[in-house]
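Omission of a single protein chain aside, the complex is shown with its protein chains in their original locations.
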Amino acid sequence: MTPVKKFLISPSPHLWKGPSVSKIMYLVVLALMFPSGAAVYFFGYRALSVLGVSVGAALLTEYVCRRMRGHTFVMDGSALVTGILFGLILPPTIPLWTVAVGAIFAIAIVKEAFGGLGHNIFNPALGARAFMSVSFSLPMTTWVEPTGFGVDAVTSATPLSGLSGWQQFDPAAYQAMFLGNTAGSLGETSALAILIGGGLLLGLRVMNWRIPVIYVGVVSLLALAFGQDPLFHILAGGLMLGAFFMATDYVTSPLTNRGKMISGVFLGALTMLIRHFGGMPEGVCYSILCMNAITPLIDRYTKERPYGLVERARSAG
Amino acid sequence: MNESGVRLKKKSSPYGVKVPERKLTAQRPIERAPLPERAIISLHQNIGAASQALVRRGDRVLTGQKIGDSDKLISAPIHATISGEIAGTTMVINPATARPVEALVVASDGADEWVQLEPVENPEALSPKEILDRIREAGLVGLGGAAFPSHIKLAPPGDARIDTIILNGCECEPYATSDHRVMLECGEKVLSGLNIIRKLLSPETTYIAIEDNKEDAIEHMEDLIVAMGFKEDIKIVPLESKYPMGAERILTKLLLGREVPIAGLPLNVGVVVHNVSTTKAIHEAVVEGKPLVERVITVTGAVNSPKNLLVRFGTPLGSLIEYCGGIVGKANKVILGGPMMGFAQFDLGFPTMKGTNSVVVKEDTIVTEQCCIRCGRCIEICPMHLMPTLLAKYAKAGRYDQCKAAYVDNCFECGVCAYVCPAKIPIVQYIEMAKRELAKRAAKK
Amino acid sequence: MTHIGALVGIGLGCGLLIYLVFVKVPQKVKGLEKTEELNAILPGVNCGACGYPGCFAYAQALSQEPGLVTKAPCSMTLNDPERLEQLEKALGITLDASELGKKAVIHCSGNSEIICDYSGAMTCKGAAQLLSGYKKCPYACLGLGDCVNVCPQGAVSIDPQKNVAIVDQEKCTGCGLCVAGCPRNLIELAPAGTKIARLCNYQPLRDIPGREKCDFGCIRCRKCIKACEYEAIVWNKEKAIPEIVQEKCRLCHKCIEACEHGRLIALTKSTEQDLIPA
Amino acid sequence: MDGGAQEMNELIVIFLSMALINNFILVRYLGLCPFLGVSKELGPAVSMGIAVTFVMIIASLATWLINHYILIPFDIQYMYIIVFILVIASLVQVIELFIKKTNIALYSAFGIYLPLITTNCAVLGVTIINMMGSYTLLESLVAALGGGLGFTLVLAIMAGIREKLELADTPRAMKGAPIALITATLLGLAFFGFVGIV
Amino acid sequence: MGKFAQEFAKGLIITNPVLVLLLGLCPALAVSTSIDNALGMTLAVLIVLLGSNIIIAAMRNFVPSITRIPIFIVIIATLVTVVNLLFHAYLPDLHETLGIYLPLVVVNCIVLGRAEAFASKNPVVRSIADALGMTVGFMLALLMISLIRQMLGTGEMSVFGVHFFSLPVLSSRPVAIFILPPGGFLVIGLLLGLFKWTGVLKR
Partner (left out) sequence: MPAKDVFGRAFPVILLTAVVAICVSLLTYVGSITLPRIEALEVQKIQGMLSGMFPDMSRYTFEDEIYAIYSDEVRIGYAFVAVGKGYGGAINILVGLEDEATIKGITVISHTETPGLGSRITEDLFTGQFVRLSVDDAALRRDGGQIDAITGATISSRAVADAVRITAMEKVKVLEDSEEGG
């Protein structure tokens, strides 16, 4: 018999399956490579530098915060996801120092102040985006046409800012929007790249289909109800990126499937409310943040019904 | 194949998980393990009260002699599993309660001399009371894992009407094959035992539930049912192989659509579930008059030659592992029971007990728990439809009342939540913590 | 001038309305006497800072759980000696915790050997439920700090060398939360100024194979009992371990000298003043 | 008909503006004491919100009447502070006393929140806002309802979040008021989304 | 005089109304967008608190308990109205920026709290000390918050029109959130956290 130095005791079960937290995060990073790739393709070095600063600042802040709390820093990939996503929802021309400020805000205030991974109430990337659009409103609303690595950028409007003008079907423009060849935040313009990345995560069951599918579905239905083109609403603006990558963030979305479906419906309704009636052309960021806020309430009222609950009432009565 | 009408359609459940199977010993016939030189026989091997020793140091005992008993209602006597001399008493830590309990040490005389057994010629002639008495005197407890005294389970309180018996041959733990082998090799005894409890309870229907990864067992049992003339009184239900199919609450739901009430028992919905090894032991106890001194245990995992062994209780783990060729490689974990629900043990001198259905040796590392990322996987698969992540969080924060309000008592600790958790949170451990704390509080009141 | 009349009228009207409801509407509800009494003591500004919706609600909660005085404090009351005194009287408690006279002591020296690896929840309760823990002694402090986590004063910490909980006697207020928090029942509230403690809690009368007590535990020689002139150490039959009767102890330290193995320990430095004359 | 629709529209605008866009807590900074004090659990938070809404409506009614039938005719609007606070304090006390004496169930459900409301900026605030905005009686009442419901909404959301945070591994220094205030920051940012919908 | 100083000092840190007792947060956040406003509010609170503490301490022996609170409220409301009118007439700009928060001093928990908790039980001189201490404590908190908010939110440092300095990058691109409502919550939240972290605050 081989002598065993020290046996190990641990609670049951003694088997595990499935990805670890960091593997999940790196899968998301992998999926995000598609929209990031599109961003670099369309916006060139600007995209590269914004993403670089955002990721760097996010990781550094995470490191500092963890150490300040006396915890060890684990490279679990969640700060990486936050960094990439935060970069992807910024306009290409944003000054780099503001990107760093935003990424620090995302990690230090929105995530670590609440206790770090798993404890934050609001989506760090989106919280920081909202912070940025209030703090640096001007650069946050300056958009450029995609020019790749080439020519100097020309300021332009995003498709959504001229909402009313886009009611007729224009195949060429739609194709551009689908591929990502329009003005907008770095990662939100290419619906194709987002679909590939999101599809990957859905297929790998890393994320639950309920939120994105219902979210996009409700937006389309409401667009129809308001007499607008649903396809336009899906392709323009940050809906796809938000629905696939941000509304699905485990930490800030409801726990149960029922809760996720409710959340999807609310998200769709809020987004269209803001897009249709609101002062801002884009509603995805604020809708998701609002849903983050009421997630605890949704969780509270969508708990599973335990096995054997009804029967007790019967047998007791 | 379905000519007999005995086999029903396969059933499956959306909950639970498919655990990759490692049934290394499915095709290995049962072997008899060598008798231990010293048997350490714990006086508390069942759910309920512990037994008091009936013998003293220096007494000579025979195999099958009653050496411990209790006058508490929920208890089962303990028998000597080898013949020899009582060498003294010691303490062992009961894995189920983590408390030290007394154990008797029997030093073998190597003769394995049995007490005089009292077989009955015609079991049909026994009265229900006689049957129950024989079951109790044999020290029978459920061998499916929980070790609940069988004579209690088979004597439901006056107003309870049992209309269904389910014979549990699922064996959903991914390594265990002892029930599988018992069905293949001792199928007659299993069915005979089943028939005895059918006589006791006279149910309308009797099912045998077997997972579809044991096709040979299903066929064998099917043939036996026909051969023994049970006709369609006993039906076999093949089940999708999924953990924890074998839990009785899942079976009642899946087979009958009945949910066992929270804090209730299957008998509250008219069902009794017994394990195949238990009915085999019932046959032996009632017909052959043989007390429960041994059972089939699968010794598997990282051992040189995994085996299905017929083991006397009290045999130290170390000798079983040695008999199977010793530990392979860097394996550092010995699990009493299956890897999903079993207890890790670090002391190879620890004896096997009635509830031990397998011993699994494997290599494992220390994992650090991370924070819950609220992925919801545990909720999606919990067969009891609980909110495992919340239970763990509440327990961790010491909020046991909230655990209670979230039905922590309904959890049967199957462990699939922790199995799928990406953050590697020992959810079951937290849940158990809360249960113990709540029980402690309830006891204080 | 008329407007002054109008305004005074409003004032009078309001006053009258209150008066009418106060005097004329019959009181139907009983059983609030205690609450009313406490309510009268509280400042009545209803600031809500205590976490309750107003002083009355706080009073109601207090009447049920006096401990809230410190757990959900009303700073206006606690900073006001007069109110504080009234409140103490009404609740029948004494607040000044340093005078409360109970301190936590921990009955383990913590050196027990770790005999297997442990993986799982890093809490003492969790570890204790797995085969009674990973230490050689099944009664040893597990050092995972359940007691640290429950102590509101931050008085407990884990000694990293010995892997045992230690109590800062200065900070401890004797609330007893740690006592309930320890799954090993290692913590006891002893009178403040306790000087002698037994650093072992190994209990069973028979040994458990593989789980013998550690080399630092009490060996049951009973020499300390014999050494004590004041009968301050008695034999606890149930646990088979000596028990120190703190009230009788006069700090002669004879027991410590008698215990060859240094298994009894003086918690605080003894000075001349500490010794109560015989 | 058109005038009616216009008026309705105006009321909706007032309602939404008071409830969401210029939320009492998040934007106007009114009623922060109960916001921090009574947002630890959902039940009390909602009761508090309802009580505030109720008192806001009553106070708006009373102060509107007094403003229009006493202060304005006598040309002493500048004395509004003393009059409003007196009226509010008395009303609250009367209601509280009344409930306390007659219905203890109702009292412990929401009566206990009433005294806290007297010294709550939100109630006096809504009456002053009504007066400064020269709202009609109906508009005042709608404003009070909107303000109160917005207040309740934020309190409920906050309570949900704080219940969850109780179990979180929040840094020691941030526990309690600091993290509640930071949550309010982010909630305020989220509510920016509603800006402009009226 | 020792007692006077003691009462005065208490309000600064130990029972700082805003930072420790978390009272009167509403005005503290609403008017802390600039140092001017913070000082203006402090002035208003000073007048009202001093006035009410003096009057109430003077009256404390013959105010019956049943109408105690209404009488206090009337006195405070009167003082607030006086301040409101005076500001309107003599400091119109400040009056406008303070907006409804000036009349709301009447329900400021600090004022009524001090009246009830202190002035109604203590002689006039000590009540004056208390009022001064509380006001200075209030001012300290407000100055701290408004300094941060103004500097980051405008990039400029100027008080009552006197310009001291501008911050390099921020003056051209100020971080506007700090003068918006969420910024107020952020600053005070972080300040409280910082104080707790460094151990200045116990609670």
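In order of appearance the chains are A, B, C, D and E, and numbering begins at 1 in each one.
One rule holds in what follows: a contact is a pair of C-beta atoms (placed from the backbone, for glycine too) under 8 Å apart; a residue touches a chain by one contact, two chains touch by 3 or more.
Fair warning: this is a prediction, and the values are worked out from it, not measured in the lab.
A.B. asks: With touch as defined up top, name the shown chains that contact the chain not shown.
C.D. replies: Computed over the complete complex, the missing chain touches A, C, D, E.
A.B. asks: Touching the hidden chain in the complete assembly: which of E:G24, E:G40 or E:P70 does that?
C.D. replies: E:P70
A.B. asks: Given the contact definition stated above, which residue among D:I82, D:A173 or D:L187 touches the chain not shown here?
C.D. replies: Residue touching the absent chain, from the options given: D:I82.
A.B. asks: Tell me which residue among C:V8, C:I93 or C:V234 touches the hidden chain in the full complex.
C.D. replies: C:V8
A.B. asks: Tell me which residue among E:T42, E:T81 or E:S146 touches the hidden chain in the full complex.
C.D. replies: E:T81
A.B. asks: With the full complex in mind, choose from A:T141, A:N181 or A:T302 the residue touching the hidden chain.
C.D. replies: For the chain that is not drawn, the touching residue is A:T141.
A.B. asks: In terms of residues, what is the contact footprint of the unshown chain on chain A?
C.D. replies: Residues 134, 137-138, 140-142, 279 of chain A touch the chain that is not shown.
A.B. asks: Residues on chain C that touch the omitted chain in the whole complex?
C.D. replies: Touch with the absent chain occurs at residues 3-4, 7-8, 11-12, 15-16, 19.
A.B. asks: Across the whole complex, list the residues on chain E that are touched by the chain not included here.
C.D. replies: Against the missing chain, chain E presents residues 62-64, 66-67, 70-71, 74-75, 77-78, 81-82, 85-86, 88-90, 92, 153, 174, 176, 179-180.
Rule of thumb we're sticking to: only the chains that are shown with their structure count from here on.
A.B. asks: Which chains contact both chain A and chain B?
C.D. replies: Chains in contact with chain A as well as chain B: C, D.
A.B. asks: Can you give the shortest number of steps from chain C to chain D, where adjacent chains in the path must touch?
C.D. replies: Steps on the shortest route: 1.
A.B. asks: From the C-alpha centres, identify the chain that is farthest from chain C.
C.D. replies: A
A.B. asks: When the C-alpha atoms of chain C and chain E are each averaged to a single point, how far apart are the two points in Å?
C.D. replies: The answer is 39 Å.
A.B. asks: Two or more other chains touching the same residue: where does that happen in chain B?
C.D. replies: 332, 343-347, 364-367, 371, 396, 426, 429, 432
A.B. asks: Multi-chain contacts in chain D: which residues touch at least two other chains?
C.D. replies: Residue numbers touching two or more other chains: 33, 36, 79, 82, 86, 89-90, 118-119, 169, 171, 174, 178-179, 182, 185-186, 189, 192.
A.B. asks: Could you list each pair of chains that touch, in label order?
C.D. replies: The set of touching chain pairs is A-B, A-C, A-D, A-E, B-C, B-D, C-D, C-E, D-E.
A.B. asks: Could you pull out which chain E residues touch chain C in their complex?
C.D. replies: Within the complex, chain E contacts chain C at residues 14-15, 20-23, 66-67, 69-70, 74, 109, 112-113, 116-117, 121.
A.B. asks: Show which residues of chain D lie in contact with chain C when the two form their complex.
C.D. replies: So the residues of chain D in touch with chain C come to 33-34, 36-38, 40, 44, 47-48, 66, 70, 74-76, 79, 82-83, 86-87, 89-90, 93-94, 97-98, 100-104, 107-108, 112-116, 118-119.
A.B. asks: Write out the stretch or stretches of chain A touching chain C in their complex.
C.D. replies: Residues 6-11.
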